[in-house]
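Pasting a structure below so you can have a look.
Here the complex is missing one protein chain, while the rest keep their positions.
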Amino acid sequence: MATSFDQPVGAGHAAGLSDGKSGGAGLRPGGGSDMMPVRRSVVARRIGATVACLAVVSILGVVLPVSSALDLEYVVSLALFAVATNLLLGFGGMVSFGQGVFYGVGAYVVALGWMHHVLSFVEAMLLAPFAGAAVAFFLGLLALRTRRLYFALITLAFSQLGYTIVQDQSSFTGGSNGVFGAMLPSWLLDPRTAFFFVLVVSVVAIAVLWKVTDSPFGLVLRAIRDNRERVDAMGVNVFAHQLAAFVISGFFCAVAGSLFVVYSQSAYPALLEWTSSGTPVFMAVIGGMYLFPGPIVGAFAYQLANTYLIEHTQDWQIILGVVLLAVVLLRPDGLTGSIEGLRSLVRRSGERVRGRHRHGSNGTGPAGPAGGEP
Amino acid sequence: MSSPILATHRLVRDFGGFRAVDGVELAIEPGTIHALIGPNGAGKSTLFKLMTGVLRPTSGDVVLGGESIGGKRAHAVARRGLVQVFQLSSICARLTVVESVMVGIVTMRHRSFDPVTLFHRRARGEALSVLDQVGLVDLAEARAGKLSHGDQRALEIAMALAVRPSVLMLDEPTAGMSPAETRATADLIVSEARSRNLTVVLSEHDMDVVFGISDRVTVLHQGRVIAGGTPGEVRAHPEVMAVYLGQGTDGGEVRS
Partner (left out) sequence: MARFLIEVIGTLSDAGSLFMVAAGLTLIFGAMRVINLAHGSLYMYGAFLMTTFVGASSGLRFWWSIALAAVIVAALGAVMELGIVRFLVGKEPLTQLVATFALFLILADTALHLWGNGARTVVAPSSVSGRFTIAGAVLPVYDLVIIGVAVAVGIGLWALLRHTSVGWRIRAAVDDPEVLESGGVNLRRLNLGVFAVGALLAGIAGAVVTPQVSVAPGMDESIIVTTLLVVVIGGLGSVTGTALAALVIGIADTVGTLVAPTWASTFMYLAVILVLVVRPWGLLGTPER
């Protein structure tokens, strides 16, 4: 493992650990405990970890060389992409392989607005999420007629539909070459400014998504994931809730897509292809779908490993394949889930041996000291 | 005698050429515990599904509180106050116990689209009080999937009660339970029905439960109602004795 991405991965783990500590309270609205002091300390620790991570990422954005800061900027936007996808995947139980469509719509609204001189940058950035949400609404109406595997495959077909439209309608979209050029306004040209712009937008968007998952709506969504017939029998309109989740996910995936333009100053058809639709899914799976920070951890691990490995080996895909197989077959709850499981295991064995000898606070997983036992 | 809270009129359901429910007329009085019994294949489960909106009737109608609900979908029926507990254990495994009940409260209060967290504390308080009634409050923070079978059944009843139904439909609530769990569940049903003035419709194989807690019993056979009345009347009914009670009292556990 290289030093170039040790720190951000560690930072991601810290977020995961802090939630693992609270027993996943970050996901469970009102979860944790009734005892307010305990709950307050959990909240405080979670806020502390979040602030610490943000501080680390911000500092890295300033001190890293520009090319590495750009990599980090991209990872941050991908984290948003993965979190927005995970609203469907981990919280809604809907396996969508069509998220690239919304990502691509977000990117192309900005890029085409510039190419056709119809939208200013700011207008395009504001419009992009709503375009993504609108597309998600119509695709959701169709896709949610199916379930499970068929849902995954029909969303994959959407991805390819979007890809071919963008690819073939070259007079409007620039075709397979995509759109590229000086599409950023002058105030965003400085790479450090662009970095913080992407960071702020992503963090705000992720915070909103956290609120959504930690709300009555998020609760009902998780209940549908676990047992849709039961929830249906309690009077919940399952279809309407899933459609709402689909639209929200489309909205924020499009935000992530518009941030891609800030990062790369381009948009191209491959953004919509099914393999790029798969990327946020794999990030969420690697990081862990059932904890809110999971996809963030996954995005950091995935993209930084990608960036690093592509420089040093031709076998990046083999390594990714082996990792994916290992996670999905051996650790289906992903990195964060494994850490949470490990911690509760340590805690339990700690309780069992307490009194005999003091139990150490280490050995809580690869990220080691980040969280710290009480 | 008041007007029935739940009624079926000439309810028919065909599966291919097979008529599972054949012109059933039911009238269930508010505030009563009403048992549906019958041998396997009598059409109890189908009748349940027709009343709760899981299945659509081939013909006929279901009327809840004066409003036709025949053919309405399950969540729309539940919204109107008729909530069911399934025959097989059916919980949200990854949710905690208190969260499971909060789903019902959030739904009943029309807050399920609420993307803001402020409602949570109130919903949580209400959920805990429902859990208190069914005796699960100590397990509030446990994962629903880790509960014992009996506790899961109690949780399901709590989830249904959280919606504040006017009619609670229980499909074999004691199936697979130990005698102690069965007794506790029967007591719970009676106390909830009496304290909330709740109408309970249950299908049940355990005749002790049926005759112990029901105000009214309806007997189905081959998709038709062959008898109905108080437990005493039904027990004495000659046709019932012939087709049902006579062929082995427990009615068998094996289900289709």
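Chains: A and B, in written order; residue numbering restarts at 1 for each.
The definition used in the following text is that a residue touches a chain if its C-beta (ideal position, glycine included) is under 8 Å from a C-beta of that chain, and two chains touch if they have at least 3 such contacts.
Remember, it's a predicted structure, so these values are computed and weren't measured experimentally.
For the chain that is not shown, the touched chains among those present are A, taking the whole complex. Contact with the chain not shown here comes from a single listed residue; of A:V135, A:V281, A:L304 or A:I339, that residue is A:V281. Across the entire complex, the residue among A:L142, A:A207, A:A240 or A:L345 in touch with the chain not shown is A:L142. From the options A:L153, A:L188, A:V208 or A:L342, the residue with contact to the unseen chain in the full assembly is A:L153.
Only one of the listed residues, A:V62, A:V118, A:I318 or A:L345, touches the absent chain: A:I318. Hidden from this view is one chain, which touches chain A at 89, 95, 97, 142, 145-150, 152-154, 156-158, 160-161, 164-165, 167-170, 274-275, 278, 281-282, 285, 314-318, 320-325, 328-329, 332.
Just so it is clear, only the chains that are shown with their structure count from here on.
Chain A and chain B, compared by their mean Cα positions, are separated by 41 Å. Chain contact summary for the complex, chain B toward chain A: residues 52, 54, 73-76, 78-79, 83-84, 86, 90-96, 98-100, 102-104, 106-108, 111-117, 119-121, 123-124, 141, 156, 159-160, 162-163.
Touching chain B in their complex are the following residues of chain A: 28-33, 211-212, 214-220, 222-223, 225-227, 229-238, 241, 244, 290.
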